[in-house]
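Heads up, one of the protein chains got dropped from this complex, but the rest are sitting where they should.
The chains carry the letters A and B, assigned in the order they are written, with residues numbered from 1 in each.
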């Protein structure tokens, strides 16, 4: 049980570090790092939601960025209409734009979940390689859809001019925004943790290992897997809504499959089938990108082979290396 | 009507390119059970090597002659160094490792050839157009691409149906151990099949060179279309690859060409254009979804 203790203390100190980070940064004067770490938290959130699929239920979705993009576009489109003072649509009822974070962020979650429901219900009819390719293809479909959507900037995307407003918070202030991201991430991890160990979680973890057995037990695995797919999509949508606020800009690039691939890389780097690992993975990936990019614009030529080596030799990821314990048994 | 025939030929030409890509990839999927995202990289390598050699030597044929072995060799090296270690692993590992390979190859081409796209000339002897029907003028080069593709399809069929090697390859997909026990060097066989697949990808790349811009990342857009083809056709099936490629090529091309006109008849022009262009760019994915609903394993599943 000492490995549990070690893991808990690592998670606790990591969490504490994230909580006091803004103070440390303002002491050191590198204010830039606040927004970098906000980005890390947001990508961490997206990566955790992806890990629910990859690590806990064995569904290899290669189109997870689509839901990040949907979430981001929901925030951006509502913002756009609010600033143009033009309703989104007038039939069957009038829907006005909005900059209210308490409205648009939940909407980002909801609408991403809805897309995940429709796409997931089709994708989950398939298995294995088919599933991988189809999730990818649907994400690309949304990508091309937004590229051709001239009304919202097409290929060039949309700018936001400011962040959403939440009563009692000033999201324009990077420190406030940082804590919003941290809070969202922690809430999502907490929810995910309950989920993974609940009866529902037991079923989906079982599906990842042996779906045929699940069916022999009398469980229609399809609806459970679909529910998890929707929950993961919702988490990604929240990340997208935050990301739109962080950069104050959205473009179809957010849905591009390379972003889906990078989210996968973060999960793998951090530790598959763990809830804190993906956050660590996101931090490492973005920090490496940031720092390598300072020395060479061709950082990917190093990142690529490094990734291959990690896959072949270090399957448990960084979280597994530092925290011990078994893969998938947090 | 002539416009329809012309667009039909364009669709066929896209379909042929997709067939060359998906034939190689579906073999790798179906036989080795390995998912390879880096297949588009060999398309790109074929295009770059072909464009460079053709520009330096002034001969398109020399460009093609260099592109094919380059793509095949790169493929076999990648198989030998990386993929061989992943055959027994989960799909997730294969996805991640080959994603790493894409990053590597894309960046490598940027280092070698820079960020500016290269352009490849259509050779003089394939330049110009012919009048296929009265009023229908079509570029000779595109006809040549269609011809080459059809020839490859027939030779692949002959390879699989008629030769000993083809039989071994098919058997290797069904039962690895058994084929190994029969004295076939299965590792070598896999490397050769992989090389054949990347050679076809390289061929597709170098033939696309004069039609598209040769640039870093060009492999990915074609890769995703290839995935759509394979999902529609069924994994591991050459017949499925032919059917899927032609279907996707035609639907994509005809959709882009004619949907706006159709919609303009139905709605006022500004809405019509935006709806039609979104719909045209999504048409093949909608086709894929429809096929899935009816046949989740594709039109011609290899092992049913």
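A few comments on the model shown:
The rule we apply is simple: a residue touches a chain if its C-beta (ideal position, glycine included) is under 8 Å from a C-beta of that chain, and two chains touch if they have at least 3 such contacts.
Everything below uses one rule, namely that contacts and distances are computed from a predicted model.
The protein name that UniProt records for the chain not on display, among "Acyl-CoA dehydrogenase FadE", "BlaI/MecI/CopY family transcriptional regulator", "Methyltransferase domain-containing protein" or "Branched-chain amino acid transport system ATP-binding protein", is "Branched-chain amino acid transport system ATP-binding protein". The shown chains contacted by the absent chain are A, with contact judged over the whole complex. Residue A:217 is the one among A:118, A:217 or A:293 that touches the chain not shown.
In the complete complex, the residue from A:118, A:187, A:202 or A:309 that touches the missing chain is A:202. Screening A:30, A:127 or A:194 against the full complex identifies A:194 as the residue touching the chain left out.
One chain is missing from the display, and on chain A it is touched by residues 194-195, 197-203, 205-206, 208-210, 212-220, 224, 227, 326, 328-329.
Note that in this section only the chains that are shown with their structure count from here on.
Centroids built from CA atoms put chain B at 31 Å from chain A. Contact residues of chain A toward chain B in the complex are 54, 60, 62, 122, 125-126, 128-130, 132-134, 136-138, 140-141, 144-145, 147-151, 257-258, 261, 264-265, 268, 272, 298-301, 303-308, 311-312, 315.
Residues 29, 35, 37, 82, 85-86, 91-93, 95-97, 99-108, 110-111, 220, 224, 227-228, 230-231, 235, 274, 277-278, 280-282, 285-286, 288-289, 292-293, 296-298 of chain B are the ones that touch chain A when the two sit in their complex.
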